[in-house]
Structure formats: structure tokens, C-alpha cells
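Here the complex is missing a single protein chain, while all its other protein chains stay put.
Which chain is which? They are A and B, in the order written, and residues in each are numbered from 1.
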Amino acid sequence: MSDRLDVRKTYKLLINGAFPRSESGRTYEVLSEHGDFLANVAQGSKKDVRDAVVAARGAQTKWSSASAYNRGQVIYRLAEMAESRRAELGEHVGLAEGLGAKQSAKSVARAIDRIVWYAGWTDKIAQVFGGANPVAGPFFNFSVPKACGVVGVVAPQESSLEAFVDAVLAPICSGNSVVAVASERRPTPSVLLGEMSATADFPPGVLNILTGATGELAPILASHEDVDGIDLSGLDEVVANELHALAAGSIKRVYRSGHDAPASTRRLRAFIETATVWHTIGQ
Amino acid sequence: MFIASVGRVSTVPLRLVVPDEIDVVIARSTDAPIVESEAQLRTVLSSLSGVDAVGVEARAAKLATRSIKKSTKMSAIDMAISMVDLTTLEGADTPGRVQSLCTKALRPDPRDLTVPSVAAVCVYPDLVAQARRTLAGSAVAVAAVATAFPSGRASMAVKLLDVREAVAAGADEIDMVIDRGAFLSGRLGQVYEEIVAVKEACGDAHLKVILETGELVTYDNVRRASWLAMLAGADFIKTSTGKVGVNATQPVALVMLEAVRDFAETNGRVVGVKVAGGIRTTKDAMKYLVIVNETAGSAWLTPQRFRFGASSLLNDLLMQRLKQQRGAYVRPDEFSGD
Partner (left out) sequence: MNDKNLEKSRLGALVYDPAPESASIANIKPSYGLFIDGAFSDASSHEHFVTLNPATEEVLSTVSRASDADVDRAVSSARRAYEKVWSKTSGAERAKYLFRIARLIQERSRELAVVETLDNGKPIRESRDIDIPLAAAHFFYYAGWADKLDHAGYGANPQPLGVAGQIIPWNFPLLMAAWKLAPALAAGNTCVLKPAETTPLTALVLAEILQQAELPSGVVNIITGDGSTGAALVEHPGVDKIAFTGSTEVGRLIQQRVASSAKHLTLELGGKGANIVFEDAPIDEMIEGIIDGIFFNQGHVCCAGSRLLVQESIADEVLRRLVRRVEQLRVGNPMDKNTDVGAINSAAQLARIEELTAFGEREGATRYSSSCVLPEKGYWFAPTVFADVAQSHRIAREEIFGPVLSVLSFRTPEEAVAKANNTNYGLACGVWSEKGSRTLWVAERLRAGVIWANTYNRFDPASPFGGVRESGFGREGGRQGLEAYLNV
């Protein structure tokens, strides 16, 4: 054992590319699966949600109008960052989920491979989900999938990294910006991923991560009228039902199923809008 | 001068200017605006709005669904008869054929004197004199195709001589062709000059300028050629010679009627439209009248401002007229062949 004292880290929020403490000044204690103290994590508030949504809105147009190639590069860069910090991620996933070293390493590997999968999707989405439509008339008619805008993500509670990767990258790779509420009890792997995103050329505001009480933050996100879609997969059914009804206030797109097969594109499609353009064809 | 008034951007305060309100006199050549340079002409023509082919065809197709029935049909048939330029433009034309055509023009249905005369008889220049003789004293005009009709491929001197001889032989109206080659290769000044010169050679005769829209191909060209002809002094703009693959079409007529409407609004001079070639049925004629009615307006629903260049159309109009009267279909042989 080293006699050197650890330098501990403060786990903060990620809003608009910066790592602020919660505006409320609150933190909460995160314990490992075995009940050991892990960290004091920022406990986000209503105003943090507000700020994160403003940041996400501000970043969204530019992110979605960046070339799909560019978005793919950025996401792939995140995989590179994660790869180089596999050990650290593995340690956190292990502590958070109570997994042994081998299992947590496998989980991290799957998560990174998933990031790569999404990196490859960015410039396929339009071809797979869009295309030309043979209308009966002198029109060139084509459908383009577009981002739906700002997506709120209530990340799954159990899977601290893998599920988080899926939940945030599915909307991001199609050009949405995201305000994510991390797993309440197991937030540190997602906070780490957020830190990596900042060094992976993610434009500020594209990915915002809030830690704190899911029960406090999720309703604010669900009722926020400037949030266009919401992933409720981190909530139990009763709460998800309530928030789904709240989300209906502004006709949000709502994604709830958390059990899609890995190859499913359901989550990807949940936050895509098909825009169809007609143009006349004539001399 | 006039250039300022033909721009698309209206500076007049908002109020309805309906062409019908304009006190219209068919202009003489001296009234025609003069473009001072080819550059000026280009400026004017390029300031014109483009035409969306899909939109104009859809609009024409929609107007074609208008249902013309009963008394409207009866009056529209008579209107159409009075707008016909009864035409024969064959190499085999003879004075005899022209004479019988003129007889028909004067009194399309000898048994029914309520049938109006047609507007004009349209012939080659060498047969003008014959037509003039037969039609003497009548309101039916003699129209001559000239300027090396139908191709227009002759020297300017030949074209002008063609016109002068036709006028001298008694033509009231001259149907000239523009130089489509010049237009398509961008020699707009040349096309303009030719029309001005022919107009001058026409003297008192009315000038119809044939754009040969089937060779201009695009609606943008049709619109520009219409304006070019009107600026150069045309009394009428006409779609076609009837001698090429594509003749008058309803969308082309629509574009030309928009042009005369807009020209009248901005320049105060009313120009007529003649559709020619391929119009054989009453149904077709009705469709054109609807387009006139709903595009340029009722002021154009007169033989002074709208014509059909046709030959077999007349008999179909007469047949339909009789059918309306009798309430039963009639034989084609009820009417003389020409």
C-alpha cells in the first residue's frame, strides 16, 4: 500500500461544455454497490435543467447541420478517449455495479464498441431511413431524416455505462442535442464519459449531463416545453406513465422501451423526424 | 422611359388594376415603344419572372376541367366561330379552294344566318388577291402569312418584300414568323429589329407575330419572346405556324395570355393572342376560351384580341352548335368540307 494520500475528484455537472457545480450548491453521497463511500456528486436542480436545456437548444442547430461525416468523427473520437481510459472506466463500472474486474472490463469494452457503432451510423441514417419517393407526378420527392431537436434522457438506473452510451448516443448521432439525467445511484461512469466528450471535440451543449435525484430532475425535463423528445427508460413504469403524460403537454416524442435487441434501430428512430421535400421537375 | 414601367416590381400603391378597365385601342406602330439598345431589351426580358413548367401545366389542366354547358356553351360556340382565322396553307392551294373557303368564312352555315362570320381567312401571300375579291365589302379580314413562312429562313429583303406584296394585294393582317434560330442563339436584337421592320412594312395592316412556341420549347422562352414581340410593336402574338411537331398548347396559351395581361397593365397597350395548330374540336376551343376568360379576362374575349388559327375546327363548332339546338347529335356531312 502506498502511503500517499489520494487526490479525490469532485464529480460535477456537464452543461454547455463546462463542469459547474449545481447551481443549488447541493451534493449527494454516492456509494459503491458494497456500500462504501465513492464520491460526493453534484445534485442538480431545476435551474440546472433549465440551463442545460438552453445550452442544448443553442448547440442543436449547429450540431445537426455539421456534416454527418464530421459527427461520426467526433463520436469516434469519444471511443478513442474511452479506450485510452478503459481501466478507469472499468474501475468505476465495477464499483458502481458491483462487478468483478473481468466483467466490468467486458462491460466497458461493449460500451466502447457501441460508441463505435454509433460513430458509424451518422452518415448512414439518411440513406437507411430516407430516400427518394416515386410520386405520381412531375416532382422530385425525397425524404430526409432530421434530428427532432433537444432530447431529454432519463438514463437507465442499473447499467451505469453501457445503457448510458445507448441512451445518449442514439439521439446525438442523428443530430439531436441531449440533456441527460445520469443514473442516480451509479452516476460516476457517465460523468467520466461526459469528461471524455469534452476532450473528444463534442461541441459545447451537444451533450449535457446532470447528476442528482432522478425523481426531482426527470419531471422538470418531461414538462419542459423546449424539450422535443424524451427517453424515459430510466424510470419505473408508474413514474414513466406520469412523466409520459406530462410530456404530452408539448406533444413530445417519448421513448420508453428499454429492452430492444442490440441491432434494433428503435431508439435511433425515436428521435428522428422525416422531412419530405417536393420539388417540381420541368424545363 | 418605358423601361421603368415594365419592371416586375410595382411602385404603384395597392389597388386593383384590372386589364378590363383599361381603355383599349389596338395600337399603331407609332405608339409602339422603342427599345433603344439590345442591352436594354435584355434587361427588360431578364427582369421577367420565370415560369414553373409544372405549375403552369397544372393550372391549364385545372382550367380544362371547367364545365361549359347550356347557354354558356351556345354563346361560347358563337364566340369561337367569330374568332376563327379560317386557314389554308397547303402547297396545293388554288384560287378555287381559297374562294370556297372565303364563301364558308362569310357564311359558315348557309341555312342559319344567326351563325356569325369568322374573323379572317388566312392564306399564303399569292392568294391574298383572290381572297380579297371574294371577301370584298365584308367584315371578314384577309390575313396572309409572310416573311418566308413557315421557317422564316430568308433574307430580310425577301421577308419584307413578301410582306409588302401581301399588303399591296389587300391583306388586312400579316402573320409573320420570328427568327427562332436568332432567338435561341441569343440574338434578341436581331429578332426585335426584324419585327420592327415588318411592322413598318405592314403599314395599316395588323401584325401577328408567330413565336413558333414548339421550337422555343421552354415556357421561359415563350414568355420572353412574347414580351419581345409586344415591345417591338406586335398587335397579336401567335403560338405556331401549324407546320411543326408541337403547335398550340393550353399551357403555352396561358403563358402568352399572362404576358398580354401584364403588358397591358404596365404599358397600357393591349395585344391580342392567336392560338394556332392542332385545335380541331369544340371542346378544345372551349378550354382556350376558359383560359382567356380566367387569365387575361373578358376584355380579350373578342375577335379583336383572341383568334383561333384553324381549319377543321369550324365544322366541329357548327356541328356542336346544331347539336345544342336540336338536342341530338348530327352528321359531319351536314356541313361543307371547306
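Keep this in mind: contacts are C-beta pairs under 8 Å (C-beta built on N, C-alpha and C of every residue); 3 or more make two chains touch, one makes a residue touch a chain.
Every value quoted in this text rests on a predicted model; they were computed, and no experiment measured them.
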Quiz item: Where does chain B touch the missing chain, residue by residue?
Solution: 8-10, 12-18, 20-21, 49-52, 54-56, 58-59, 65-73, 76, 79, 255, 258, 289-290, 292-294, 297-299, 301
Exercise. Go through chain A and note every residue touching the omitted chain.
Key: 61, 65, 128-129, 131, 133-137, 139, 141, 143, 148-149, 228, 241-242, 244-245, 247-251, 253-254, 263-266, 269, 273-280
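As a convention for this text, only the chains that are shown with their structure count from here on.
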Practice problem: Measure off the straight-line distance from the CA centroid of chain A to the CA centroid of chain B, and report it in whole Å. | Solution: 68
Exercise. Name, in rising order, each residue of chain B that touches chain A in their complex.
Key: 52-55, 57, 217-219
Quiz item: Which of the residues in chain A come into contact with chain B in the complex?
Solution: 137-139, 280-283
